[in-house]
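A protein chain is absent from this complex, but the other protein chains hold their places.
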Amino acid sequence: MSNLLEVKNLKKHFPIKKGAIFPKQVGAVKAVDGVSFHVRKGETLGLVGESGCGKSTTGRAILNLIQPSEGEVIYKGEDISHYKGEKLRKLRQDIQIIFQDPYASLNPRMTVEQIIAEPMRAFGTPKKEREEKIDYLLDVVGLSSYHKHRYPHEFSGGQRQRIGIARALTLDPELIICDEPVSALDVSIQAQVINLMEDLQKEFDLTFIFIAHDLSVVHHISDRVAVMYLGEIVEVGEVEELYANPKHPYTQALLSAIPEADPHLKRDRMVLEGDLPSPSNPPAGCKFHTRCPFAEEICRTEHPELKDVSTGDHQAACHLVKEVVGSNG
Amino acid sequence: MLNYIIRRLVMLIPVLLGVSILTFSMIHMIPGDPARSMLGTKANEKALTELREELGLNDPYLVQYGKFLGDLAQGDLGTSFKTKAPVSDELESRLPATIELTLFAMAIAMVVGVLAGVISAVKQYSWFDNLSMTGALFGVSIPIFWLGLMMIWLFSVKLGWLPASGRLSSGVEIEAITHFYLLDSILTLNWSGFADVFKHLLMPGVALATIPMAIIALMTRSSMLEVMNQDYIRTADAKGLATYLVVFQHALKNAFLPVLTVIGLQFGFLLGGAVLTETIFSWPGIGRFVLQSILARDYPVVQSTILVIAVIFVFVNLITDILYKYIDPRISLD
Amino acid sequence: MSAQMDLEQNSKVKAKKPKKESSLWGDALSRILKSKTSFIGLMIILLLIVVAVLAPVLAPYHPIDDGSIIDRYQPPSAEHWLGTDQLGRDILSRIIYGARISIKIGVIAVGIAFVVGTLLGGIAGYIGRWVDNVIMRIIDIMMAFPSILLAIAMVAILGKSLTNAMIAVGIVGVPQFARIVRSTVLSIKEKEFVESARASGVKNGRILMRHVLPNCMAPIIVQATLSVGTAILDAAGLSFLGLGAQGATPEWGVMLSDGRAALQTSPWVITFPGLAIFLVVLGFNLFGDGLRDALDPRLKQ
Amino acid sequence: MEQEPILQVENLHTHFFTKSGVVKAVDGVSFDIKPGETLGIVGESGSGKSITAMSIMRLIKDPPGKIVDGRVLFKGENLLEKSKKEMRSIRGNQISMVFQDPMTSLNPVFTVEKQMVETIQTHRKVSKKEAIDRAVELLDLVGIPSARSRLKSYPHEFSGGMRQRVMIALALSCDPEVLIADEPTTALDVTIQAQILELLERLQKELGMAIVMITHDLGVVAEVCDRVMVMYAGKPVEFSEVTELFDHPKHPYTWGLMSSIPQIKNRQDRLEAISGLPPDLRDLPQGCSFAPRCKHAMDKCHEVDPAFREHIPAHHVRCLLYEEKEEVTT
Partner (left out) sequence: ACSGESTSSENPDDSSDQSNEEDNSSNNNDGNSDENASEGSGKDTLVFGRGADSKQLDPSKVTDGESIYVTQQIYDQLVTYEQDSTEVKPALATDWKTSDDGTVWTFTLREGVKFHDGTSFEAEDVVYNFERWTKSKDYIYYGYMFGGHEDGLIEKVEAVDEYTVKFTLKEPNAPFIQTLAMPPFGIASPDAIEKHGENYFKNPVGTGPFKFESWTRGDRIELSRNDDFWGQKAGVKNLTFRVIPDNGARFMELQSGSIDLMLGLNPQDLEPAENADGLQVFRRPSMNVGYMAMNTDKEGPLADRKVRQAINLAVDKKELIKLFEGLGKSAKNPMPPSLWGYNDDIDPYGYDVEKAKTLLAEAGYGDGIDITLYTMPNPRPYMPQPKVTAQAIQQMLKEANINVEIVENDWETHLEVTQNGEHDMALLGWTGDNGDPDNFLYVLLDKDNAKVGSAGNIAFYKNDEVHDLLKSAQSEMEQSKRAEKYKKAQEIIHKDAPWLPIAHTTPPLVGKDNIKGYVPHATGSEKLHTITFE
């Protein structure tokens, strides 16, 4: 499989400014701090991590909705991280995004029809074609065409998320970044939307970057999973491999923290101490060492790089895990 | 904290400079010649030219403005064209008069407004709520100059309960220490004087308080309603706290924040609003004085007085900001 | 807007119109009509408009020319329902004609504040950076200036007239609009639907016009409605001080000011114009208040 | 399990009288809980879980809410008949509550000390100093490091997980006999959720109170609860021991719920989603509220609202499938 997208050492630092008249930068929120990964065509890459670890920022930086501070985003062999103006706009046809909050992500002053037509209008699709496509897409996401004259506030959260999905599909994108598309939804509705997304992926041959904090959802939908901690990827690998055989202590803790819906299963949780440190002042060395039960001296001083940790496609950034050489890519 | 205050004070300089430039250019844009205003019907060309020269009106604007700033830096507010008295002299009793009236009105507005707002919110949709909110809507809609006239007609003319004008009855002596008569009468233990001052303050105070009172009441109510729906109020209830604690401590302290901002802003409006109130109640304050000075093109008076008002206004805002911080620990002053 | 245009082109679609109108504004309207107070407000405003439009028909006398000194200070009677003023003019007729002026004040003063304030606030909010800084500092300075004194000074500069008083009142209202618009734009700008429009390749201008501004309208419209009341009050205040409408103009503030001398002997001369101001301002306040509630996004669901 | 229940809810009905109709938020909930036991209440958003809890605490805002029927027996006494004052002395004292969102459930303008001391002094006649000592003890108990110095902090100076610990400490300050935890971990990250669940389990062991754990996460239920009540549209649809429920779920809604969640253990190809939307509580469908979404719905289901019955010992279900023949299984 070929890499549709490759992210290399992506960084996004938000400056912290002080002073009202002559603001000067006194620091930075290192929201994304050197993230590298790749996405293959047609696959779903899951991106998990705790709140504030930089998942959304990564997604937005890839789309260039926020300008990355550093690094490359190579889409179909071209670095798109410096695109601007019309060139960037054209790129929108290929990469789309679905947002978490179904209430905030639809313009309340537009009808469903207008919302879905908006991207097509931006790229000059003729009106007739637009109308046909709207009807078609509404049907695809499980809404009826009589819904199209309604305003977003007349829909439930799940329905709105469907509208958001329809909008993302209008331009026939190749890659969709899904920023927690189901976390605001109830379990029963969540399942409907996940099913829908899986169906669409097959039907339209889509590639997903699926951001979530719910490990079971990610497990269900992803082909590969990347685990983020404090602006960095600490582990990435094939989903089954990673879940069955987590290498990084953080991944292990994360997995053991998921409550399993099985009362018979009585296991030892690995409970992490403390909270996620502030991204404006991350710990030196391995960023996880402050919460890591196995931290050693080296963890406090040296920053670990991602390295292959099993023969499968599986990397982790931990000093304590042995590198396995001779894997493939 | 001190740091913050100093920083804020430094930041006031450009604003006040802006105000002074705005005032300066506006007053100089007013058509008409102050010299003529001063000489009145008896003006002749020679006298006019001489007077203009004497007042420095023939200097370039920049020089005039520079001179104003220079004097100001030395604490000199200038000399009134019209009365030829130092502006500071003119303000000596007028400024306290206005501030006293404003503070008195603000006190009424705050006490009544906040209380009415809180009770209305707690007893939402009750008769009290309906009554006080109707009252508040009336309050923001009533022309205060009309209200003032009606009050005079009723309480002074018809009922004879309250004096129609001034700060003090003739013959009542109050030793002027601060020029805040209410305070002075307390300081000198002059109780009959106190009663007299209070009576005089009552009508203009209430008239001036009407709008802020109404706004504060509306604001407090909606703010309280919002806060009462917050999770932490539910927490307080779930802890079994007494209702008055929940309402007056937990809810009010949070609900007071937006009200505080409004109070700060209203204070500024009150200082300005005093123009009308002072006109109606013959209050010997700054408002009417500035109005007349603007119309008479008394440049020094207008420049300095408006600057003084602006200083008070920005200081009040600074104080509200500090209070804000004091009430809301989440606000960081840095 | 395009949807509405489509609709006009194709009248067959009209059958679906009711559905379309269950928009935010439609909802708001029905909510306003349901609320007693805002309904009263709306009625007062409509009444004001009707009275203004039909003034020549409704007014029993000419507001300026009719009347002579001989009939001055007549108390309310069958002939003069609200009495006569210091020149023997019919107060009712003057109040009726005054409605026109009030509307004019509302439209012009608030129009100025609305246009200038929205422009400044919108630019400051959307562009940000130093533009924002410069604009907002100017606004700060205007705010530090006692508003009525600002208005007075402005009238003094421009000359005393009703028009200038309206301009002054309008300019004084600018900071409020600018601040509201700015903060709304700032918050809307950060909303995900704006981001998603950008992510869909929608051009900047269209984002501003179609996505940002329409969503700022609710608070601005509410502010505008409430400002009409304030503007009428302020203009009347200026007139009362002799800085607004001049001469025989049947402006309510002038009527109050002129009638003031007769407070003791002929109280009706100031009672009725005062009531008229009060009622109209109340109308706008009630309606604005209802509008605010009706448009409150928290009530939308 | 031979103990008397400490809290018994019988046929509770809480309705909201709004302009657009009567919202039957809680419509006939019955359950009981014994000392030391953890009872789970699960259900979708809007199914009435929180309102049930708030009704027990008598914290429903009136208007628009009103408890229209039912009894809440705490140690045999009906809380719904208590005066406001009596109720206040029970709240936070014998029954206390932890809410979902730790970010907003603490008053932002008061220090943690003030909020804790206030609670303690409301219910215990102790000096301020004693109250502070008690607060320190509680913060220690919930695992807040250097508790005494953190007392002076404001809530915003704590992280989410720590705030939830403070909330729990607050709830525990008067040794309650029943602790109602309304989705105490929903707003938290998984690693923090694990910390809090661990803490609650430990505290229950140490202090022996009964816990009502409200959640929508079946995983949480499976891990911490002894018995579970599943709610749908204001009504309980199933109530049993936790293992029994997971092993032999009876109600089609429970089945749907379970198959909706992706499971890591055995990855499904496709999730069994429940179709449709939860009903509008102002306008419930005739018959069983779940019928419109139920795959197994029979004609009768759209007409008759089934009763909540103990079809199997210690296992209540509200479903017509079991009214006649009991043999239907999963």
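The first chain written gets the first letter, and so on, giving A, B, C and D; residue counts start at 1 in each chain.
Going forward, a residue touches a chain if its C-beta (ideal position, glycine included) is under 8 Å from a C-beta of that chain, and two chains touch if they have at least 3 such contacts.
Values in this document were obtained by computation on a predicted structure and should not be read as measured data.
In the full assembly, the chain not pictured is in contact with B, C, by the touch criterion defined above.
Of the listed positions B:Met1, B:Val63 or B:Ala85, the one in contact with the omitted chain in the full complex is B:Ala85. Listed residues B:Val19, B:Ile280 or B:Ile309: the one in touch with the omitted chain is B:Ile280. For chain B, the list of residues touching the undisplayed chain reads 31-33, 36-37, 39-45, 47-48, 50-51, 54, 82-85, 89-90, 92-94, 97, 152, 156-161, 163-172, 176, 192, 196, 199, 279-282, 284-285, 288-289, 295-297.
Contacts to the hidden chain, counted on chain C, fall at residues 65, 67-70, 73, 86-87, 160, 242, 246-248, 258, 260-266.
In this section, only the chains that are shown with their structure count from here on.
Put simply, the chain closest to the centre of the protein, by Cα centroids, is C. For the pairs A-D and B-D, the larger set of C-beta contacts lies at A-D.
Centre-to-centre, using mean CA coordinates, chain B is 53 Å away from chain D. Each chain gets a centre from the mean of its Cα atoms; for chain A and chain C, those two points are 48 Å apart. Taken in their complex, chain A has these residues touching chain C: 60, 63, 65, 89-90, 92-93, 96-97, 99-101, 104-111, 113-114, 118-119, 121-123, 149-151, 153-154, 164, 167, 170-171.
Here chain C touches chain A in the complex through residues 2-3, 16, 19-20, 22-24, 191-203, 206, 210-211, 214-215, 297, 300-301, going by the rule given at the top.
Across the interface of their complex, chain B is touched by residues 37, 137-138, 140-149, 152-154, 156-157, 159, 229, 233, 236-237, 240-241, 253, 256, 260, 263-264, 267, 270-271, 273-274, 277-278, 281-282, 285-286, 289 of chain C.
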